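Excluded from the complex is one protein chain; the other protein chains are retained at their positions.
This part shows subunit A:
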Amino acid sequence: MAMSMGAARRGKPKIRPPKRPTSETPIKDTWTKLANAIREIQNHNASKLSYEEHYRYGYNMVLHKHGDQLYNGVKALIAEYLDRLAEEKIVPTFPRSGGTRGAGKLGGGAEAIERALEGDRFLKAVKSAWEDHTGSMRKIRDILKYMDKGYSFANGLPLIYDVGLTLFLSHIIRSSKHPIHTHLISTLLSQVQLERDGETITRSTIRECTDILLRLNVPEREGGKTVYVTDFEPEFLKRSAEFYGLEAIEELEKGDAAQYLRRVERRLAEEADRTVHYLSTTTHPALQELLIANLLTPHLQTILDMPGSGLVVMLDSDRIADLRRLYSLYLKVPRDAGKTSLRAALRLDIEERGKNVNEGSSIEAGPSTIDQDDDQAEGKGKGKEKEKVKSAPTNNALSSALKWVQDVLDLKDKFDNILDSAFMGDKQVQVSINEAFQSFINANPRAPEYLSLFIDENLKKGTKAKSDSEIESALEKTIVLFRFLLDKDKFERYYKNHLARRLLYARSASDDSEKQMVTKLKMEMGFQFTQKLEGMFTDMRLSNESANTFRNYLNRHGALPIDLSVNVLTASYWPQPIVATNTCTFPTALQPAMETFQRYYDSRHSGRRLTWQGNLGTADVKVRFKNRSHDLNLSTHALVVLLLFEDVKSGENLSYPEIKSLTDLPDSDLIRTLQSLACAKFRVLTKIPKGRDINPNDKFEFNENFTSPLARIKIMQIASKVENSKEREETQEMVDEERKHQVEACIVRIMKDRKIMSHNDLISEVAHQLSTRFSPSMSLIKKRIEGLIDREYLERTDDMGSYRYLA
């Protein structure tokens, strides 16, 4: 190397020109040899050929400017070869029937198998032609590599391999001599059809043929897409649409929604599988869309409404799997149509169920199942709630109230469960379910009362042994129902009443649960809503504390003849009926104690007025009957009545008017008290004449012969648990009255802020602000606006459409 470099440096190096690649053989011979070689390759005899030699022929032809002759010659050879392939290999395997069949079933049994085999044979032939061709094309490409580089590429012609593909398309797939194209497409379609009908076919063969179609591109002028997309896919989709359109109708006629959905699901999976295994995944979206469009979209409502198997039945028997299938299939329907119809159907169904629950609670007349207060066990079994009997504390009414809540809760549980497990917790579906619940719960005018009763039942002690966690979960659920209530102010009123009873009669099962409930309500409704409830708790706590100081006071000032414990209630916190001024003449036996407490209280707080409420207290008293003494625990009113009989000699009696004038109790309270003493389980008084109801001309007598195995007897006030219609009217009136104030307050609040506001804006703003508590009616708001105008809080502006605030 060093020597030769030296020579180069010495100058005048003689560089020999490279030997011109002159071909010893003339071009014509070269071509003949090459053409023979190509035929040999096509006949699978490549191993006899020298690559180097034929590569050099191609190289020489290109170098000697015979590229075009070479290129076109090879093309002609390939075309000739392909024609031969078609003739020899493919045409003999044509299936008997061409692509004349429609979408219908292709017969079954042996004929189908025969067809499957025939089709398979044909497809295999196409496939083997393809393999032969591509195999030889690869070798030809290798040998003519120099041509691709030096001629095709340089002249902007397609490379020889691609030429081979194009030729395969024009000479085999779309051959003008043989109807291969028609046969191929129809065979592929009928193979698919056979599989849809349940026959077994050779998937791999189809896969290979669709691969060929995917590999080949149609000429630019036809869009340049693959043959698969251009020729096969549209036809395939058309056939599939026809097939599934028919199938949907056929299957629906069988009338089983669940089964139909299972079939749809299976079909979807099958077709997805099909596209993956032997069609193109590019077909998948179109095919799925088509399936849904044919199997589901037109039949959404039919499936839901299908008698005996539709949505209602699925819900009835909690067929979660079916529901889940329904949901996931309906989800696929475009433009949310499936979900929308499902939501509508669900809503209707729940409302229907809700209606049944509502009706069930008002016609329920079966025997009481809930054993509540002992003295009512033989209460007014027959009493219907609408009866005019003033004291109709029917167990039925209570139990039907409880049943209503329980039914609603059960329904809610059921749908929560279905929502979670079948509808994947879909928020929109949940909205529909909630709307339905809201609508039927509020369709029951007594919902607020029932709900409060239900909570009362759970918080009251002694009803049923329930664990804390059971109570907790029951309360949690009631809060859910509470959210559905529109008339929350009404609920508040009932709740206050029930809470007051529980607190004053010391019947709360646990303070913790009570407070929890209030906390829950507070979280739902805010501080204002529970302010008064909390005030009630505070009163109770303060009263307990003051009981101690009162005892100390007594120690210093001399003991009382009786034990006295007093609950001091703040009038504004407690429900109106409880703190309403109540006349009652307390017997002399009680007077000293009351006066002492009055003195004690005045000494501690100045400027507070104390009113005695006899209707809420209880008393323990020892009563001597003929046989033995009993400790009676009874209401203060009952004690007042009972003490009257202390002065009555045995055998004498007191009439109702006498009792009334002596006690000064209002009729309703007195009747209730007398009932508890004379008509309930423990009859310490005897009523003349006997009977259940108290009439103004009844007479009463101390029952000396009273016997009972119990030493201690509890005589509860018969308190109507469920309101009768008159009370309900009263409650409604009070609620309405309060609403008036609330609406006015709200209007003033808004107007103070805005000064001027149009009529419609004002109404909608008021409705919006109050909607958390109740939904005010248009007319109510309008009336209040009138009222405020009369009282000159507002005035109409000149254009009549708006109001102005007058400060």
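Basically, a contact is a pair of C-beta atoms (placed from the backbone, for glycine too) under 8 Å apart; a residue touches a chain by one contact, two chains touch by 3 or more; residues count from 1.
Everything below uses one rule, namely that contacts and distances are computed from a predicted model.
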item	value
Chain left out of the displayed complex - its UniProt protein name, from "Pre-rRNA-processing protein RIX1 N-terminal domain-containing protein", "Elongin-C", "[RNA-polymerase]-subunit kinase" or "Ubiquitin-conjugating enzyme E2 G2"	"Elongin-C"
Residue among A:66, A:115, A:139 or A:412 that touches the chain left out of view	A:139
Touching the absent chain when the full complex is considered, from A:55, A:537, A:553 or A:586	A:55
Residues of subunit A in contact with the chain not shown	1, 4-5, 8, 13-19, 21, 46-52, 55-56, 59, 138-139, 142-143, 145-146, 149
